[in-house]
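In this view, the complex is presented without one of its protein chains, the others remaining in place.
Order of writing sets the labels: A, B, C and D. Residues in every chain begin at 1.
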Amino acid sequence: MESYLIAIGTVALIYALLAIGLNLQYGFIGMVNFGHVAFFAIGAYTSALLSIEGVPIFIGMLAGAVLAALSALPLSMLSARLSDDYLAIVTLGFSETIRIVIQEENWLTGGIQGLPGIPSLFSSMSFGPTGLMTLIAISACVACVYYAIRHLTRSPYGRLIQAIRDNEAAVQSLGKNTSWLKIQVFMLGAALAGIAGGFYAHFMSYLSAEQFVPLVTFYVWVAVIIGGVGRMSGAMIGSLLLIAFLEGSRFARDILPGVAEVEMASVRLGLIGLALILCTIYFPDGIMGKKRT
Amino acid sequence: QASSGTFRIGALNSITGSGSSYGVGMQKIIIAMAERINALGGAGGRKLEVFAEDDQTKPEAGVLAAKKLLDVNKVGAILGTFSSGVTLAVMPLTDAADAILMNTSGAPSISERNTKGFSWRFEATNDRYGRAFAQAAKNNGFERPATMAFNNASGLSNTQGFKEAWEAAGGKVVQSVVYEPNRPSYRSEVQKIIEAKPDVVVMGSYLQDTTIILREWYQSGYDLRWIMPNWAGNEALIKALGKDVCEGVLTVGTISNEGSPALEDFNTLYQKLTGNPGSTNSYASMCYDMVVVLALAMEAAGPNASSVEINAKIPEVAGADGTVVHSFEEGREKLKSGKISYQGASSKLNFDKRGDASPDFSINIIKNGVIERQSRVQV
Amino acid sequence: MTFISLLNYSLNGLVEGLLIALPALALTLVMGVARFANAATGDYMTVSAYGAVAAQKAIAASASAAMLGALAIGIAVSVLAGWLVFRLLRGRPFVTSLVASIGVALLTRSVLTYFVGHDPQTIEIPLMRAWNYWGIRILPTDIAVAAIALLAMALVFGILYLTPLGREMRAVADNPDLARASGIRANRVWITLWVIVGVLCAFGGVLYGAKAVVVPELGWELLIPAFAAMVAGGVGNPVGAVLAGVLLGVIQELSVPFVGPSYKIAMSFLVLLIVLLFRPRGLFGVSVSTR
Amino acid sequence: MLALNHIHKSFGGFHVLDDVSIHIPPGGLVGVAGTNGAGKSTMFAVACGQIAPGAGTVHFLGEDITQLPPRKRAMKGLGRTFQIPKEFGSLTVLENLLVASPRATGESLYSVYFHPRAIRREERQIRERAEEVLEFLNLAHVAGKLAAGLSGGQKKLLELGRALLLSPSCILLDEPFAGVNPVLIEQLSERILQLNKERNIAFMIIEHHLEALRTLSNDLYIMDQGRVIAHGDPSAVLDNPAVQEAYMGGIV
């Protein structure tokens, strides 16, 4: 049981990292990123490939974050020209393209066969269970990121990016470089997704293109929105709830004895759907509520 | 790990996602077979308790489900992983937990990674499929084959295996198209194939996409023959498309162990559980065998054996040598007097050193809506 | 690569584009009136397709039976979800309703698979050989598909731009409060919207199901291309959605001989990107002035 | 200081600006009035870069800024308000003003983490100024309220407040007094005059309040149908019969 909980906790924290990044992009500066999974994938594959080549995992993960951020650069430059829905589709397209590239470019990514045998964090250490150590490492990372980003959002910088979300033209006419700020924030969010990808790769030990479908992006959105847009704690709570739902519904069978095993998959899906609907209806501002009134 | 009265097993199947058309039947069979073993008094003095999970045909979901099965439900064996991605991702977990993993995946790399010997593959590897395809093409006198593959590990390696075998024999493949899943139409893909003027197309495909592709092709009016795996070219395909479209389609499959009582038994059971003939889901027959093999190994290992001990007995109950048996009851009897060789519904099994079953293949042809055996090959 | 074969590829693209245009139209209408991207659109199509299968089994294996079944189910599900869920979310931010619509999508699919399972089903249509004109292959069924798709779209345009109800829909979309103060009954407008969405999805579901096979993920997979068409055409612009759907379809299929079927999806996004670079508000979007 | 030279702009064949030339001398107070739809707001948008002119040039401080984006113009000291207020709805009223304040360090990612003390110091100063402006605009009692929940008039005041904080050398005000209580208008006018005198800030003000224009401007342009139809000393211009005919419908 413990190691299952550890696994779920790890996945939840990976999603928390993703959600913090997306929340920064959407909740604070208002950029609609529907391709978050692309940066996740870039981080995952970079770190995995480097570590397979023998590069220390820590460096690999860092490289993954940097590469994810760099790949976000051209997209965010575009976003100076595009508004919400349009940026949404461009990022979505980007993530699908990345997925297809991963799938097609055998020589690099193992293509459709996937990339097995990725070393896990701390696998070379002789003490302590790997799973627990991974959980501790990612917890520490999430805590650092959480406080660093919270500090940012509470600074004048954070105020400014929220003003951009409310009305970009007005901020421009105040003489602020909104495009540059958007680029910064977008890259920062992508870097966080890249780090999440690194943790994911070493946790799963196997990567394939089918793990990076748009559904992952949707899940992160769900986490952000259920938790509360523009709230730091919202991203955290949202991810924990999301994973609790996705995984917790596995146990629904124990309370629903009359349901056949194959019908259970349907019931699970339905429970998740129902939860999403009820959450959005009854918690208009997310579980964590509004920031202020 | 296993409490004395029961042995816990996980049925990890693709209930949703692209494998769902097989996974549902596979899971039903596992559950039904476990019940049957229990009704017979259990195996090795223990009842089987099944925990069913859905891997959504996705590695990530598969890993989480497997972790739940291993850590929460404390299962000693996971049965029925289907997609190679899931099997490859779950394997390190079962290895770490000393749990048995029985799969129906085709990727050759599974054998290489099976270092601890806990993984058992009931399906032929993809490259063997490819060789069987090549045999079918040669037997029927085709000269200009083209390939079409569903873009996943299984689809690609099947056609890749074909290509290698065909070219090794000096032939040439005139066109290779890889197509994406879940498209409304594959007309452009079919057109690309047709423009190369092949006489036969070798498919690495599933039922769903094959239905669409054959319909597109038929309507185009171009004269062409097809070779495809039997999980795509089966009764369901004929039902969906009608016999005109399917006329002359060649299908290749591992030989279910026909004539064997196990297969007959499976067919009746499957028909009863799902309403469809057993031949529409050869993976389900593999799952049928998984439960029997596991139960026999438990029987052989004796009461309260650990999963490691049970695992060690698998070659002794389903290896190449020993008294041939066709069912759990029979096996349980014969075990008392030495080694047995369970010959299953899906194949004779006869696991090799790397844990792979090596079934024979049959080449079939669809004539007037009926699937007929053309020949039987060993590759 | 001959001209004829390019023409054939374009024809394939045209038909695929028209199929995408139906859900794209439904998406863009909801986007225009209710201001969110309805992720359940695809699943409305899926249940409609199953409705068609059921009707064929229950009534007769004819096209009209299929259509009838699809319409009944499609409209029912769309209106029900609109009334029970989206009505309560009016005025909420774009993404909140989007998440709720993902919930609706999952719930719909779960109820569906609970009762009908995961096996692929087929909608029975007579198979016909293609007409061949100098190597240009035209499928009679494709002509039917195109005709029905165009008919459905014409219907929507008629309602939207030629009837008072359409005007009211656009008014509610624009400014709900002012609409209420002008005596426009929002509920009526909303139900109309969901009926139209249901009709479009029903048509889409049947045509798609007849061309491909009916599986629980049928519509969900169409969501992204439909979304792309909606955006490329200029969000909330029905004409744009249809034209962009067709354009993307044609480009996608035309790129098959050059980049292969895998990268063709990426190709259509590339084109989308180029469109948006030169027309940041989509092909037919209008820009709003700054005052 | 700010000069628009022979600006043309049309939307789909409809001439909104037709050879408009307007000049603001340093420290000047220029009023702009004119019929509704004459193109006044469009002229502002051209001056500040939100809309590119069809023809003509914009010069600021002797430099051609026609091609510069809005942000760069603002950085050079050209501030504006919008006719329809563009408040930052999810920020409080006070924060709206804090965002508007020009600052050195607080908006750089680097210094957020590495110069927290400098930011705090800067923040204190800015806040003082912002609170003073709020007091003056009668908004102090709603300082902590989200700007989205302000009344129409309050939003206009907030818009003005942001421009006042900018400390630019030239501010363009688009109907700052529309919907503002008359008593407040008088106070605001005084403040603008004071800023103009003490800090030598140049103003261009679009207004329909003729009394306000009389007191506020020393140079008045009247626009009609995309053209400047009169220009000069406010009283003289307003007494011009052509202006009265076009703009005031014969009444004063």
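One rule holds for everything that comes next: a contact is a pair of C-beta atoms (placed from the backbone, for glycine too) under 8 Å apart; a residue touches a chain by one contact, two chains touch by 3 or more.
By our rule, contacts and distances are computed from a predicted model.
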Undepicted complex member, UniProt protein name, chosen from "HypC/HybG/HupF family hydrogenase formation chaperone", "Amino acid/amide ABC transporter ATP-binding protein 2 (HAAT family)", "Phosphoribosylformylglycinamidine synthase subunit PurS" or "Oxidoreductase": "Amino acid/amide ABC transporter ATP-binding protein 2 (HAAT family)"
Where the missing chain makes contact, among the chains that are shown: C, D
Options D:89, D:102 or D:153, residue touching the unrepresented chain: D:153
Candidate in contact with the missing chain, chosen from C:21, C:39, C:68 or C:173: C:173
Option touching the unshown chain, where D:180, D:216 or D:229 are the choices: D:180
Interface residues of chain C (partner: the chain not displayed): 164, 167-168, 170-171, 173-175, 177-186, 286, 288-289, 291
Contact footprint on chain D, counting only the chain that is left out: 11, 33-38, 41, 83-84, 138, 142, 149-154, 157, 175, 178-186, 208, 210-211, 247-251
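One rule holds for everything that comes next: only the chains that are shown with their structure count from here on.
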Joint neighbours of chain B and chain A, given as chain labels: C
Greatest separation from chain B - chain, by CA centre: D
Closest chain to the centre of mass proxy, which here is the mean CA position: A
Chains most often in contact, by C-beta pairs: A-C
Centre-of-Cα separation between chain C and chain B, whole angstrom: 37
Whole-Å separation of chain centres (CA-atom averages), chain B against chain D: 74
Sequence positions of chain D contacting 2 or more other chains: 50, 82
Contacts with two or more other chains, residues of chain A listed in rising order: 103, 169, 262, 265, 268-269
Chain B-facing residues of chain A, complex: 1-5, 7-8, 11, 103, 111-114, 116-117, 204-206, 208, 210-211, 247, 250, 261-262, 264-265, 268-269
Chain A partner contacts - residues on chain B that touch it in the complex: 11, 15-16, 24, 27-28, 31, 50, 52-54, 58-60, 63-65, 67-68, 70-72, 84-85, 88-89, 92, 107, 109, 113, 151-153, 156-157
Chain A residues touching chain C - in the complex, by the definition given at the top: 26, 32, 78, 81-86, 88-90, 92-94, 96-97, 100-101, 103-104, 169, 214, 218, 221-222, 225-226, 229, 262-263, 265-277, 279-281, 284
